[in-house]
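Excluded from the complex is one protein chain; the other protein chains are retained at their positions.
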Amino acid sequence: MAIGWAEIFCQFLVGISRSMILFIVCAGLSFILGVLRVPNIAHGSLYMIGAFATFSISKMIGGTYGFWVALALAPLLVVVVSLIAERLLFCHLYQREHLMLILFTFSVSLILGDLVKIVWGAEYRSVSPPEILKGSISLLGASVPRYNLFLIIIGPLVGIALWLFTTRTKIGKISRAAAVDREMVGVLGINVSWVFSFAFLVGCYLAGIGGALVAPTVSITLGMDHTLIIEAFLIVIIGGLGNMWGALVGSLIFGVTHSFGVLFWPQFAIVFPYMSVVIVLLLRPRGLLKSVW
Amino acid sequence: MLRVESVFKSFDEFMAVNGANLQVEKGEIVAVIGPNGAGKTTLFNLITGLLKPDRGRIIFKEEDITPLPPYEICRKGITRSFQIVNIFPRLTVFGNVQVAVLSHQRRSSNLFRSAERIAVKETREILETVGLLDKENLVAGSLSHGDQKILEIAIALGNEPELLILDEPTAGMSPEETQKTMELIKRLAKMRELTILFCEHDMEIVFSIAQRIMVMRHGRTIIQGTPEEVRSHPEVQEAYLGEEYARG
Amino acid sequence: MGDKRKPSNAVWILGIIFLFLIFIPPFAPRFFTYILGLIFVTSLVAMSLNLVVGFGGMFQFHHGVFYGVSAYATALVLTKTSLATWIGFMAGPIVATLTGLIIGWFCVRLTRLYFGMLQISLGSLLWAIVFRWYSFTGGDDGIHGIRMPSLLMSLNNSYYFILAIFILSLLLMYKILKSPFGNTLQAIRDNPQRCEAVGINVRRYQLLGILIATFFAGVAGVLFVILERSVFADLLFWVLSLEILIMCLLGGWFTFFGPILGTAIIISLRTFVGKYTEYWTLILGIILILVIFFLPEGVMGYVQEVLKPKMKEVKQEEKGIDASSGIGF
Partner (left out) sequence: MKRILWVSSLCLWGVIITLICLPFGAKAQGPIKIGIVDTYSGPPTTYTYDVRDAFKLAIDEVNAKGGVLGRKIEFTTRDDKFKVDICLSMAKELIMMEKVDILMGTINSAATLAVSEYCKGEKIPFIVTFSKSDKITGEKGHRYVFSVTENTAMIGKAAAAGLAKRPYVKYWIAGDDYEYGHALADGVWGNLKRLKPDVQLIGQSWWKVGEPELTPYLTAISAAKPDAVIFATGGASMVNAMKAAKATGFAERIPMFIHTATEHSTLAPLGLDAPEKVIGTSNYHFYYPDTPKNKAFAKAFKDAYGREPKVGALYGYLAAQFITRALTKAGKMDRERFIDALEGMKVDSPVGEIEMRAYDHQAMLPMYMGVTKKVAGYPFLIATDIVTIPASEVMPSIEEIKKVRGQ
């Protein structure tokens, strides 16, 4: 089978665009892991809620702007859900052992999963991309869906926004400091509880954006949380816990190796993500980039 | 018995140990002193293998132990206690010490004998020496801070070391407890013919029991010698001991 | 429990429960015999996991792989070869332990979450093989209707067999936990750094712990085949491993019998609440959260907490020693 440069290029772009969604979700997960030390299994559920909310909102508004409004509002809905969960449950448990937190966030994901089923039903849902992003354009001889190009643009934007937030704003700096040394932040007379709460919401907001962005490319179903969360954890681990750029590197490794795996060795594409994690962890047992832990 | 030969260790940019030298002879009690951040704990971590030096050698009984992992260094006869309490909080006091005794007797991997019947005598002996025998069935995490520090030492004794390293054994203790602990250390050294290397903040203690003293500053060895030599060393006086000791 | 001279109350209680379990099959409905069998099998996996998680402090996130691999090994020997049945039964634990050796050898190089995620990746590779290799493992259809020797064909007989092996495994595990090795393992859980400092090769002991745990998971895998006579790729999927982990944590991961309780709670919940509502996972989630908030040591941990003062009282009367060691009942 002859594979031309055009296909390889196209595959590369598609791989990167898939990485971008992973990156946005994983950056959120990693941020929460870094600042709060909470391995949040419910992160996948929030992503799912983001997708379902996008469906509902864009259907309610309809028309050309439906999707854009949904893209703005759905993550906020996710933030509201996570604010409730944080104030009600999470904030009492930050000091617990990791295994207990895993148990706890798993329970939350069970509850959220069933709540989504109660609210949205168990049917497949589907969102169409806005008119302007429909179809595909020809790029170096290969046809690339416009929506994927859109993702490639939006991914770095979100990344830069997060970077500016953590390095330029006061609260961002405080959360970063809290990631390294909690006691110090407490000593400074800052209400740590609110810093944590805020950091948690930022992470969840990213999960919501990820869910909203993925909505037009897939069928929105119950169970999409499970497929995502394990990949997200693997990405965060190989990138370096709590390191945002690590999440980016991890996502790119996942997205691109997977897309090329598909091109050259389709029968075994299923094992590529796991293989890459095994290799990375054996060579660099603490992830590729520096972990804040 | 132990020779540390110009050892270096840095964390990122920070030089924690910057060419330290140390010599300990058999049967001595040697103290390492220095201001906070002088690299004392790092030095101990290097000797016991928890950290690997960037450069330099550590020689114990004429053998280079620099590349060995901690557990092998321990088997060569060096054990230590930690500055921050570092025990097995969910095990009983007895269990804490027994773990070390079993490890020393190479019986840790015994799967089918009941641990309640192995190494009981040796463990109780150690507990009796340090005065924790009456608390042997309590969960270690529930002990007072002072008792936990004593337990630290007891665990270190479980391996019947030749060289015992104590990292601030009296940190956080009340004056009475400090007094008792120091008595214990002296007694141990005599009873078990131990060589002891320790570091300590309380200068009174240091000068009262140490036979030789090594002074560290910014990760460097300033001097190693008898208390008198150290006291009279100008740089030490200026840098560390301050006026009071210089006079007294 | 550690009392050497007189059987303690715990032993009495266990005796009563044991007698009760023996008399279940002839009297109770068949379904209960089956569910109890399922609880034994699953709690054996959970307890074997607890050896490394609760007592060894390792993040063994993909324990189900060893259970599944053993079930597949047994099923393959029984269906694809004409070897004697007992060879099939032996093959399970052996293959599981070998898998444990390979996966564990890699994993003990890492710590905590890294350990766990590496194990999930390695385990998922195995899952992918089982899932993909249609001609050999039947792919995701699995292998069903596995023939058993006539002695194990009836539900009651297989129940007794499972019960016997289960109790034997429990005794062995208890013995191991009370052995010097068990103590050392718990010491490693509490403080691996200190263990190195007292001359313990932490990685080697962790690996040994994994081997023992995977062996018992293997035993459970064989029992699963005996009970269900089916194997399928789900057994190796990470979701099942997570469920088993949840069972440990729910029951109480620092206690010996906690995982049985956790397993019993989850299985009964899904069987008996599942009758009335599709939303039994919602109820499970709420129960789990209540446990985390109000019983942080798990259900069994709580029971122990409640019973302990009383036991102390009794023992003092008998002039016994208060040996509340790491292993509770």
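The chains carry the letters A, B and C, assigned in the order they are written, with residues numbered from 1 in each.
As a convention for this text, a contact is a pair of C-beta atoms (placed from the backbone, for glycine too) under 8 Å apart; a residue touches a chain by one contact, two chains touch by 3 or more.
These figures come from a predicted structure and were not determined experimentally.
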| item | value |
| --- | --- |
| Chains shown that the absent chain touches, full complex | A, C |
| Options C:40, C:131, C:181 or C:215, residue touching the unrepresented chain | C:131 |
| Omitted-chain contact residue, chosen from C:85, C:111, C:157 or C:271 | C:271 |
| In subunit A, positions touching the absent partner | 1-4, 6-7, 10-11, 14-15, 18, 117, 122-126, 128-129, 134-136, 142-148, 214, 216-219, 221-224, 227, 258-259, 262-263, 266-267, 269-270 |
| Residue numbers in subunit C that touch the chain omitted from display | 9, 12-13, 16-17, 20, 28-32, 34-35, 38, 131-132, 134, 139-142, 144-145, 228-230, 232-235, 239-240, 267, 270-271, 274-275, 278, 280-281, 310, 314 |
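Keep in mind that, in the parts below, only the chains that are shown with their structure count from here on.
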| item | value |
| --- | --- |
| Chain contact topology (line, ring, star, complete or other) | line |
| Chain whose average C-alpha position is farthest from subunit C's own | B |
| Chain at the geometric heart of the assembly (C-alpha centres) | C |
| Chain pair with the greatest number of C-beta contact pairs | B-C |
| Chain centre separation (subunit A, subunit C; CA means) in Å | 33 |
| Centre-of-Cα separation between subunit B and subunit A, whole angstrom | 48 |
| Whole-Å gap separating subunit B and subunit C, where each centre is the average of the chain's CA atoms | 41 |
| Multi-chain contact residues (two or more partners), subunit B | none |
| Subunit C-touching residues of subunit B, taken from the complex the two chains share | 48-50, 69-72, 74-75, 79-80, 82, 86-92, 95-96, 98-100, 102-104, 107-116, 118-119, 137, 139, 155-156, 158-159 |
| Sites on subunit C touched by subunit A in the complex | 53, 59, 106, 109-110, 112-114, 117-118, 120-122, 124-125, 128, 131-132, 238-239, 242, 245-246, 249-250, 253, 279, 281-282, 284-286, 288-289, 292-293, 296 |
| Of subunit C, residues touching subunit B in the complex | 2, 4, 175-176, 178-184, 186-187, 189-191, 193-202, 205, 208, 212, 254, 321-326 |
